[in-house]
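Here it is: the structure, laid out below.
One protein chain omitted, others in place.
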Amino acid sequence: MKRTLKSQTDLVPLLAFGAHPDDLEFACGGVVAKEVLLGRPVNFVICSRGEAGSHGTPKQRVAEAKKSAKLLGASLEFIELDGDAHLEIKSGHAIKLARIVRRVKPGIVLGPTVVENQHPDHWRLGCLVRDAARLARYGGVKELRNAAPHAIQQLLFYAVTPEAEPSDVTPVFIDVSGPEIAAAWTAAMRMHSSQTVARAYVELQLARARANGLRAGVDHAIALFPGNPFLLDSLAPLSRGARGF
Amino acid sequence: MKRTLKSQTDLVPLLAFGAHPDDLEFACGGVVAKEVLLGRPVNFVICSRGEAGSHGTPKQRVAEAKKSAKLLGASLEFIELDGDAHLEIKSGHAIKLARIVRRVKPGIVLGPTVVENQHPDHWRLGCLVRDAARLARYGGVKELRNAAPHAIQQLLFYAVTPEAEPSDVTPVFIDVSGPEIAAAWTAAMRMHSSQTVARAYVELQLARARANGLRAGVDHAIALFPGNPFLLDSLAPLSRGARGF
Amino acid sequence: MKRTLKSQTDLVPLLAFGAHPDDLEFACGGVVAKEVLLGRPVNFVICSRGEAGSHGTPKQRVAEAKKSAKLLGASLEFIELDGDAHLEIKSGHAIKLARIVRRVKPGIVLGPTVVENQHPDHWRLGCLVRDAARLARYGGVKELRNAAPHAIQQLLFYAVTPEAEPSDVTPVFIDVSGPEIAAAWTAAMRMHSSQTVARAYVELQLARARANGLRAGVDHAIALFPGNPFLLDSLAPLSRGARGF
Amino acid sequence: MKRTLKSQTDLVPLLAFGAHPDDLEFACGGVVAKEVLLGRPVNFVICSRGEAGSHGTPKQRVAEAKKSAKLLGASLEFIELDGDAHLEIKSGHAIKLARIVRRVKPGIVLGPTVVENQHPDHWRLGCLVRDAARLARYGGVKELRNAAPHAIQQLLFYAVTPEAEPSDVTPVFIDVSGPEIAAAWTAAMRMHSSQTVARAYVELQLARARANGLRAGVDHAIALFPGNPFLLDSLAPLSRGARGF
Amino acid sequence: MKRTLKSQTDLVPLLAFGAHPDDLEFACGGVVAKEVLLGRPVNFVICSRGEAGSHGTPKQRVAEAKKSAKLLGASLEFIELDGDAHLEIKSGHAIKLARIVRRVKPGIVLGPTVVENQHPDHWRLGCLVRDAARLARYGGVKELRNAAPHAIQQLLFYAVTPEAEPSDVTPVFIDVSGPEIAAAWTAAMRMHSSQTVARAYVELQLARARANGLRAGVDHAIALFPGNPFLLDSLAPLSRGARGF
Partner (left out) sequence: MKRTLKSQTDLVPLLAFGAHPDDLEFACGGVVAKEVLLGRPVNFVICSRGEAGSHGTPKQRVAEAKKSAKLLGASLEFIELDGDAHLEIKSGHAIKLARIVRRVKPGIVLGPTVVENQHPDHWRLGCLVRDAARLARYGGVKELRNAAPHAIQQLLFYAVTPEAEPSDVTPVFIDVSGPEIAAAWTAAMRMHSSQTVARAYVELQLARARANGLRAGVDHAIALFPGNPFLLDSLAPLSRGARGF
């Protein structure tokens, strides 16, 4: 995904946290493709090497993630927390993520939803990201003193699978229609070939995006779940709605 | 409220339905003031003359509504449904509202929330507005055949009082800060002097907007409740969030 | 859809109410196809001729419904309530539906969900069906005295569109995998050609069923929403779950 | 409880986790009695010796659990996590439970609901069981490599007390009517005499089951709460519903 | 039930609306018995003669209600709305109930919950009562002009059956322990012998009250569901809680 000529200085970075090497691509790769196309810097932070999965070695999975992030045009870093399928909610983890927030200075942060009935690492990472977004702003956290506090503007959650969609939050649909976006997203998902051989993940995500798109009157749309109410200057940004039926 | 020089053709009209002559001003007058200031045409449709209220005659209340709409820069029309405190949910009412939707051709429609624990006319009108927004789009409704179908883009609900705020919809906060907006909104509420003499309505609304504003890091904000998920082209409109604490 | 040789006397009838001529096929045609295949008598009751829709004449739509019901192997009758897009909740309507319940004597009844943010006729019919299922059981309803009271065993709601899915009821997924079922369902939907030319309804329903199926580890599944808790004799029927991820 | 002659090979085992020696009997002993009667192997895993309770020594309570499990016809094992009233959510605990899942290879797993407003050990064990059911399926979890991955079919939660019943999950009622079941369940509860001397636990559970039964039109029923939507082959298993009123 | 010597002037009347002749006794007869014992005047308003029920003639049922109200010490009046199983939500009905509110001038009003999955008359009456409580307060309702506006202090909903209990409102438990209360409540329920011969209604209600009582640490308790948050002068009234487990 090449960035457009539009100056990047207009767009504060997007920081996206994933528990496993393929979560971001499957859950919201189309949104990432679109943001990069629009000129926004995107940073991926992956918190395990997928070593507990049924398919693929950590080495393969890291390689897949690197190729995929490159294809999408996102930067990529791996961090160590407790390892795949072992994640726990510890204040030290949240502080580690907060340090990254202070370094990257994102406007928008993406993390997995906090719905508990999904892969245990997903919702726990979502909790840690939510806490990290706050800790990044608190001036007195001693472990973070060497970086200036940073207040993000928005926290958005993504749902890797259907059961991870919260029922008590109104989603926002991001239009990811258009052949360029579709191609980039699909290619990024397929890069994770160790996963796609075993399960119809690509088809699942496209079916979800297609159902959302049909509901909203566009080709494909990805649902994200806001961590806080949106603050808008006027009604103008609301000039389209998911009112297909 | 004078419109800015910005061409109105950029902005499709806003159509706002109120059950009583003062509901729109109290619930979302600040949003109206801002939209008018930004150049959007705003149409008020009031569905009773407030004749069941404890204070003010219908004649007084109509006069107050006219002065207030003029001050805000909104057009105003009164329609007859079942009368104040007598509103029922009938398909004929929804069709009547749908006819107005087809005539005004709004992008965004405002109506009261459908939370049932509030003034009986409020939630019933909300239901009728929600249905009307669909009926306006269906080509074969016989009573509507003399006007072309119209699909609105967004339905937003407003909460006249705190208990009318739905707990299962994520609100969107509209920033209504700034002395010009505050002055217009407050003046519009005070125009309804038959109501404000008896109850501290103005103070209630300002306290709510102030609490929302403090939560979101601005002076004042009004919460609206989307009828459907928002569809956005990218994450850019989400560059501010209600993350004050 | 031909019935299997299995005796029909084993299976009490399924009674399915639809507000418009195509609702049942789009929402749960796959379930109907499967039940007929398993030998269960299925009765469709359609409560309008779709005369308010944007596409198709009432005559065309009735013809489409007849062909589709025949293809699926369901009986079909049309009843008059208030007409398409004009449905209201009246006790007389519920009694009319209750009379059909007493005549057909179904074990399971299907109706649209009562989620209000959908076509106004859908949720209102859902409410009427829910009430009718109770009225059919009350011995003293004077208009129903010429038919013996009948207690249904289950009320299940279907969601014609995604926004009609309730968020506070746990769905049950019916496995509609298999080429025979898929072919019958798709053909039944396509019979409603006046509707499918205008909107990608078929694709929407297949995308939803595919996403459910992938979630549950089968090809396709349709979600239904129980009106009451299930009563089971043992855990045996629960030997499969939607645990794909 | 003697097993019926029906071959056990038809029925995959039921694996039930309890935080304390009496939780399973009080919450769902009637279901266990019925499953054993139907020929299903049932395995109890108890995660403390009840040493923090107000009544009974660990030794007494272990003895009570042994007698009760024997009476019900379930196998029984005790494991050590953090001790009664000290349970924490740790990935090591979930892995320990997952190892048992891989060993027992159950179709259905029972654990306490994850509603947090109950005994702290209950909901924490529910979370651990839910996570364990997933971990048992992931092929790469290093601590589990010596046992083959196992995918359970259903996770069902039980509510030890009324406040542990989740409000956002539709329960399934299991019919536990019949003198044989009632006698076995009641006897199993009474085996925990160190607990029943102090509190009217037996009466509470019978009152709950009686209210459920009356609602569903049977003598007694126990509500279980599904962890995931049920997947069914047809509507046939739904031929009874809790539609008593 | 004889009133205590305590002056009735201390206690504003309780006004209880029931859809059928036996609803109040079954749902909250214990609360009524206790209030009467404490000296509060209680007024029953019954909105049908139960003519659609499976058992009992209208004449029998009216007689049963009269005997039961007398036994409890409540006044009783019957009003006509649309008849049993025919109730509709009409503004005229709400106004009729509001007129009674203005006449009786109650502090607390009781009506059935507005949960829709129950007898159709129950939730509709609940909606009408809720609206009536507001209309009674609005000074300009023309049909009510001959009676002074009256603002009630509390609206409490009762659940005739378990499925009528709302899941999104925190109940308040009223302690109805004690032999005198139990005897009066049970006797009042049994007065409705046309109903109790057919169904185990008395046992259902006692089982529910017993389960609530055990949860709360008392003999029996009845759950009521507040229509609005309670306003208290201090924490003192909260000195007991349903914290049995």
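Here the chain labels run A, B, C, D and E in written order, and each chain numbers its own residues starting at 1.
What we mean here is this: contacts are C-beta pairs under 8 Å (C-beta built on N, C-alpha and C of every residue); 3 or more make two chains touch, one makes a residue touch a chain.
Just so it is clear, the model here is predicted, and its values are computed rather than measured.
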Where does the absent chain make contact, in terms of the chains shown?
A, B, D, E
Touching the left-out chain: which of E:63, E:169 or E:200?
E:169
Looking at the whole complex, which of E:27, E:65, E:81 or E:156 touches the chain that is not displayed?
E:156
Across the whole complex, list the residues on chain A that are touched by the chain not included here.
89-91, 94-95, 114, 127, 130-131, 134-135, 137-142, 149, 168, 227-228
Can you name the residues of chain D that touch the chain not displayed here?
50-55, 82, 84-89, 116-117, 119-120, 163, 167
What chain B residues would touch the chain not displayed?
118-119, 160-163, 167-168, 200, 203-204, 207-208, 210-212, 214-215, 242, 244-245
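In this text, only the chains that are shown with their structure count from here on.
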Could you tell me which chain lies farthest from chain B when each chain's centre is the average position of its Cα atoms?
D
For the two copies chain C and chain D, what rotation in degrees overlays their C-alpha atoms? Round to the nearest 5.
180
Same or different: do the copies chain B and chain C touch each other through matching residue numbers, with over half of them shared?
different
Interface hub residues of chain C, defined as touching at least two other chains
89, 119, 163, 167-168, 227-228, 242
Touch graph of the chains shown: is it line, ring, star, complete or other?
other
